[in-house]
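The other protein chains are all here in position, but one chain of the complex has been omitted.
The chains carry the letters A and B, assigned in the order they are written, with residues numbered from 1 in each.
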Amino acid sequence: MPAAHLLAALAGAYPADAVFFAVVDPGVGGRRGALVVELGDQHFVGPDNGLFSILWQRARQRRCWRIAWRPERLSSSFHGRDLFAPVAAALAKARVPRDWLAPKARPAVLLPAADLAQVIYIDHYGNAVTGLRFTHGKGTLRVGRRVLRYARTFEEAGGPFWYANSLGLVEIAAPRGSAARELGLTIGSAVKLD
Amino acid sequence: MPAAHLLAALAGAYPADAVFFAVVDPGVGGRRGALVVELGDQHFVGPDNGLFSILWQRARQRRCWRIAWRPERLSSSFHGRDLFAPVAAALAKARVPRDWLAPKARPAVLLPAADLAQVIYIDHYGNAVTGLRFTHGKGTLRVGRRVLRYARTFEEAGGPFWYANSLGLVEIAAPRGSAARELGLTIGSAVKLD
Partner (left out) sequence: MPAAHLLAALAGAYPADAVFFAVVDPGVGGRRGALVVELGDQHFVGPDNGLFSILWQRARQRRCWRIAWRPERLSSSFHGRDLFAPVAAALAKARVPRDWLAPKARPAVLLPAADLAQVIYIDHYGNAVTGLRFTHGKGTLRVGRRVLRYARTFEEAGGPFWYANSLGLVEIAAPRGSAARELGLTIGSAVKLD
């Protein structure tokens, strides 16, 4: 699940005591659970479908609760508004009623913890973020039949290239162009760092 | 006017004393009037072109004013910024100068009050909201030559389906796909609930 890897990279750029309210929730209204996860001093509120599970598996200090509370009016398609937002707001105010949360050992859905060798996000400009963290050196990156070189900045690159983005992830870009369009990338496109 | 039906569905989700500043305003700079409408404790500021008229006709407690004030600098293409925003801000602060508003019996333009059997909004994911309120049971929905069944959640549906969205409107969706693209829907596409 690309969003789980993206959130794992983003969380570090937020304050140490941030409350995250995150919903990628195709199972909304169905049987998937509802979670609060505490990782260090940050809290995450959302569906129990793996979204927080990359962060969970990387964390040292971690706690987990099931959301037991149900609002008076709960739509079947928008738990973000009806269920998760009120819980996140209560957490942000540090005023969660005692019976809203029930302790839980861990999230029910845990995605594979390894870096995801895929495109996980494409921004407005066509830059393609991958689920690979920049810890493997500055080798070449294979994308379909293309082989991309590393460059530190857009200015240094002559054409499509890869670099370590500001979140610490491997990202594919094309100076003054759209890497996604030039290379035919979509969310899920496989990449390989050599 | 699709926006009038959308606004009518959205308003209920806002606080009881909210001030709405809404502009769908193709006649900006022309002869259409400028309105403030009070419905219950909510206020609406914008053009007198029907935008508030669905809400008006459904309301029990209602009042209407013409905006008599004109700002020093009034562009002919952006009354949202120049005219309506200052009035909305003054309403939100409960400090509207006495001579800014003149009583008026009702909006000049009143659209037909019945539910609108059309697509009125298509969101980022391709879900298509209709102007039908969910008060007619769970029959089938006709869209062009397609007949869609009701499902409560995305999980329960096998393909394109309709459901009651979180605003209480009939909405067409496709699990993990774009209903608008799969069914060729645009704003104004006719639907029929059987």
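Keep this in mind: contacts are C-beta pairs under 8 Å (C-beta built on N, C-alpha and C of every residue); 3 or more make two chains touch, one makes a residue touch a chain.
In this text the structure is predicted, and so the values were computed from the model without any measurement.
Remark: the omitted chain is touched by one listed residue; of A:61, A:135 or A:153 this is A:153.
Mapped onto subunit B, contacts with the missing chain fall at residues 26-31, 75-78, 81-82.
Residues 13, 152-156, 163-166, 171, 175-176 are the ones on subunit A that touch the missing chain.
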